[in-house]
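Before any comments, here is the structure.
As you look at this complex, bear in mind that one protein chain is not there, while each of the others sits in place.
Here is chain A:
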C-alpha cells in the first residue's frame, strides 16, 4: 500500500464536506427499516455506526457491534444500480396536437453523485454494467449520463458476510481498481481511523484537501492482515473456473427440476443482484389522449411475461426460468460480455425467501454432473 494516508473520523467528515463542496450529492449506507440501504449522506451521523449484519440463506438481521465501526457490515439489499440504472426511467413523451405528433426524448439526467462505501464486489458489478450498457454498438444514454460524473469512495471489507463469496469470484474483498479513493477502516485500541489511497487524479486532488497524515507501517500491516482475514473467512465459496462449461454441458440436469420445486419465481434474486440489468417498457397516455409516453422499468427473467410470445411464454416452467437466470449469470454472460455476470456478493442468497443458494446449486450440479441422477 504505497502512498497510504491516514484519516481520523473528523478527516472522514472533511471528505464528505469536500465532496459536497465539489458539487457531489453523496450517497452511502444508512439504516432504514432494519436494513442497511443506500441513501443521501450529509454527515457521518447518517452512517450506520456500530451496526453489523448477520446474513445466511434467506436470512438478514442487523445486530449491534461492540465497536463504533462505520462500515462494519457487508452489502445490504440495495446496490448502486438503483442510482446508476434506476428502477424506473422515462424514455420519451409525445405531444399529440391536431394531426401532429411530436416525440421528445427524455433528457439524460446528468447527476454529480459520489458513491460512498462501495465494496470491491460492487466495483466489479459497476464495471460489468458499464460493459453491458455502454460497451455495445448501442449505448444507454441515461446510464451514460449517470455514470459520467461519479466520484467513487470504495471501502475494503473488514469482515465477510455469511453469504459472501467474492474471494472465489476474484472480485474482492480488496478494491483493486475503479475507485477514486479507497478506505480501510481500522477500529480498536481506542482509536478509529481510516487508511486512504487514491486511485485517480481527482481522488489525489480531493485527498490533498483533507487533514490526512501518512499511515504508519504498523497501520498498513494491520490493514493487510485484516483483508487477508476477510478473504479467509468467506461465508460461501464457488469453484468458478469451469462453471460456464459445467452448466452448458448440464442444461438438462435433474437438479433444475429440484431447484424449481423450491423456487417461488418471485424474482427477488434479480432485483437485489447488482449486475442484473433487464428492463421492460410500458406505454401510457393521459386521459385526454394529448400526451403519451414510454417508461422502462426493471424486469426479471422470473416473470411469465418476460419471454412471452403470442400464444405463451417461451420459459413457462420455473425450471426453465431458474435455469435461464443462473446460466445467464454464470455461463452465457461470458459469451455475451467476456466476463462472469456474478461478483459473489451473496445478495441473491440472503434475499431469497426460501434460501436458494447459487453456490449450492452449482455444487449440486458439479457433484452429479452430466445429468447423473442425484
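Some notes on this structure:
Following the convention adopted for this analysis, contacts are C-beta pairs under 8 Å (C-beta built on N, C-alpha and C of every residue); 3 or more make two chains touch, one makes a residue touch a chain; residues count from 1.
Quick note on the criterion: contacts and distances are computed from a predicted model.
Per its UniProt record, the hidden chain corresponds to "FAD/NAD(P)-binding protein" from the list "Sarcosine oxidase subunit beta", "FAD/NAD(P)-binding protein", "Ferredoxin-NADP reductase" or "Phenylacetic acid degradation protein".
Of the listed positions A:21, A:88 or A:103, the one in contact with the omitted chain in the full complex is A:103. The chain not shown here is touched by just one of A:38, A:83 or A:277, and that residue is A:277. In the full complex, chain A makes contact with the omitted chain through residues 91-92, 94, 96, 99, 101-103, 105, 132-133, 136-138, 140-141, 251-252, 277-285, 289, 292, 294, 296, 299, 301, 305-310, 314-317, 319-320, 324, 327-328, 332, 335-336.
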